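Note that one protein chain of the assembly has been removed; the remaining protein chains are unaltered in position.
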Amino acid sequence: MTSLNNLLAYTDHLVAGLLLFGAFFMLIGSWGLAKLPDFFTRLHAPTKASTLGMGSTLLASLVWFSVQEGSLHIHELVISIFLFLTAPVSAYMMGKAAIHRSRPMVDGTRNAEQAERASERRGLKDEGPESKSS
Amino acid sequence: MGRLLPMPWHSLMLLVVWLLLNGVSYGQLLLGTILGLLIPIMTYPYVRGHAPIQKPFSLVVYGLRLVWDIVVANLDVARRILLPNRFLKPGWLVYPLSMSEPFPVTILASSISLTPGTVSVEFSEDRSCLYIHVLHLTDEDELIAFIRRRYEQPLKEIFGC
Partner (left out) sequence: MLNTVILISSGMVGLAMLLCLWRLLKGPDITDRILALDTLYINSIALIILLGLYHGSAMYFEGALLIAMLGFVSTSAVAKYLLRGDIIE
């Protein structure tokens, strides 16, 4: 019985650590969103820091409910896989929208002319790589 | 695989996800099987075939390494966010792709977005290059070599292209 209690105490600590770690990273992601100088640098903050924050929070929840119910709780895994699959796609779509709207970049951005070339070479309503034959 | 079961792996995956979401019981098993059979039949005409996976085991290894890289990259990006803005050296990188199959390229672009301080933003017109925004660009050639070594080579082996 004591070993079981020990196990429960350990999961308490593990869950607490994971939660704090996750919340800290979500805070850093949003802090980056608020303070970074231009759109393209801001794009990094939510796609990276927030995915790790979410992953950690969901892992904490998975551990907690699995120990509570004595069986593997799978819902969190589905959500985190979904988030990890969609984060790069939405980052790609937003970045693409921004590059075609010629959003200003912070001074000192290297190879900025490459981005201008990327935005010039295709009109807004032309065929894109993801436009399937409709 | 015939008209009744056009995409057997998709059917199995749908059934497994349905059971994971709703719990395992006979009723859910029946409902999941029906949905797993019906949805591929309805969506099959819209799906175009992609390169077959040659080495499933390598794909698993790739996935595990990706998870590790995501954690490391996140710590790196978090450090750069916390430093003052004037230390940032953002830049663009044009990455020349050495493969052209849509599905592996999609995985490569997603991997780049999730890992070290880079977000893939756009393809060039002939889909031979990938435009990548880098949060902290120090050495372009080194970064290109790193991406090629760590992500593109394994993907080419996995999909055999």
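We call the chains A and B, going by the order they appear; numbering starts again at 1 in every chain.
By definition in this document, a contact is a pair of C-beta atoms (placed from the backbone, for glycine too) under 8 Å apart; a residue touches a chain by one contact, two chains touch by 3 or more.
Keep in mind the model is a prediction, meaning the values are calculated, not measured.
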Practice prompt. Would you list the chains present here that the left-out chain is in contact with?
Written response: A
Worksheet item: On chain A, what residues meet the omitted chain?
Response: 12, 15-16, 19-20, 22-24, 26-27, 29-31, 33-34, 39, 42-43, 45-46, 50, 53-54, 57-58, 60-61, 64-65, 68-69, 73, 75-76, 78-79, 82-83, 86, 89-90, 93-94, 96-98, 100-101, 103, 124-125, 128, 131, 134
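We adopt the following convention: only the chains that are shown with their structure count from here on.
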Worksheet item: When the centre of a chain is set as the mean of its C-alpha atoms, what distance in Å lies between chain A and chain B?
Response: 14
Worksheet, complete the sentence: Interface with chain B, chain A side, in the complex: residues 25, 28-29, 31-32, 35-38, 40-41, 43-45, 47-49, 51-52, 55, 74-75, 77-78, 84-85, 87-89, 91-92, 95-96, 98-99, 105-106, 108-112, 114-115, 118, 121-122, 129, 132
Worksheet item: Which part of chain B faces chain A closely enough to touch in the complex?
Response: 17, 20-21, 46, 70-71, 73-74, 77-78, 81-82, 85, 88-94, 109-111, 113-114, 117, 119-125, 127, 131, 133, 135, 137, 140
